[in-house]
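Of the protein chains in this complex, one is absent; all others appear in place.
Moving on, here comes chain A:
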C-alpha cells in the first residue's frame, strides 16, 4: 500500500524530465513539464491566403486603393464627422458621363465595399435618380453642397420625395 502510493508519488513528482522534450523552448518553471513540439516553420501570408485563411478580410482591405478606402471611411463611416446625411445636396464628379451630377441624397446603402448611395434631381422637368457605388474607379469626388435642413431628416430613406415634387423643390430651394 505504501509502496503503491510511493510509486504514484514518484510518478507525479519525478525529478527527471520525461521523453519528447522538444526542439522548442524549455518551460522555465518546471524541469519536468512536457512541452509539445514547436509548430512547423511559419507560413508566409501568401501561403495562408492560398489555403483560404482570412481571405475575405484580405479582399476587403486590398480591393480598392487607399484613397478609395479613405473616401469610404470619410463619407460613409457612421463615426466620421463628414459622414453623408440623407437629405443633403451632394455633387458627384465622375470619369464617365455624366461627369458631374448633383442631387438630393435620398438613400445610403451600407454594404462594406459595395456601399452605394442614390441621388435624385429634376432635370428638364424629369426626375432622374442615379445610384453611385463608392468604390467605383470612375467615381472621382464627392462634394457636399448643402447639409440637410434642420441638421437631419427624420427618415433614412427619402423615397417619398418621388411622389412629392413640392417637398423636392423645398429641399432644392434650401430652407435652412
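Here is the rule we use: a residue touches a chain if its C-beta (ideal position, glycine included) is under 8 Å from a C-beta of that chain, and two chains touch if they have at least 3 such contacts; residues count from 1.
By our rule, contacts and distances are computed from a predicted model.
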Listed names "Large ribosomal subunit protein uL14m", "CHCH1 protein", "Importin subunit alpha" or "Short-chain specific acyl-CoA dehydrogenase, mitochondrial", matching UniProt entry of the absent chain: "Large ribosomal subunit protein uL14m"
Residue, one of A:37, A:98 or A:112, that touches the chain absent here: A:98
Option from A:37, A:65, A:112 or A:127 whose C-beta touches the chain left out: A:127
Missing-partner contacts on chain A, residue numbers: 94, 96-98, 101, 116, 123-133, 136-139, 162
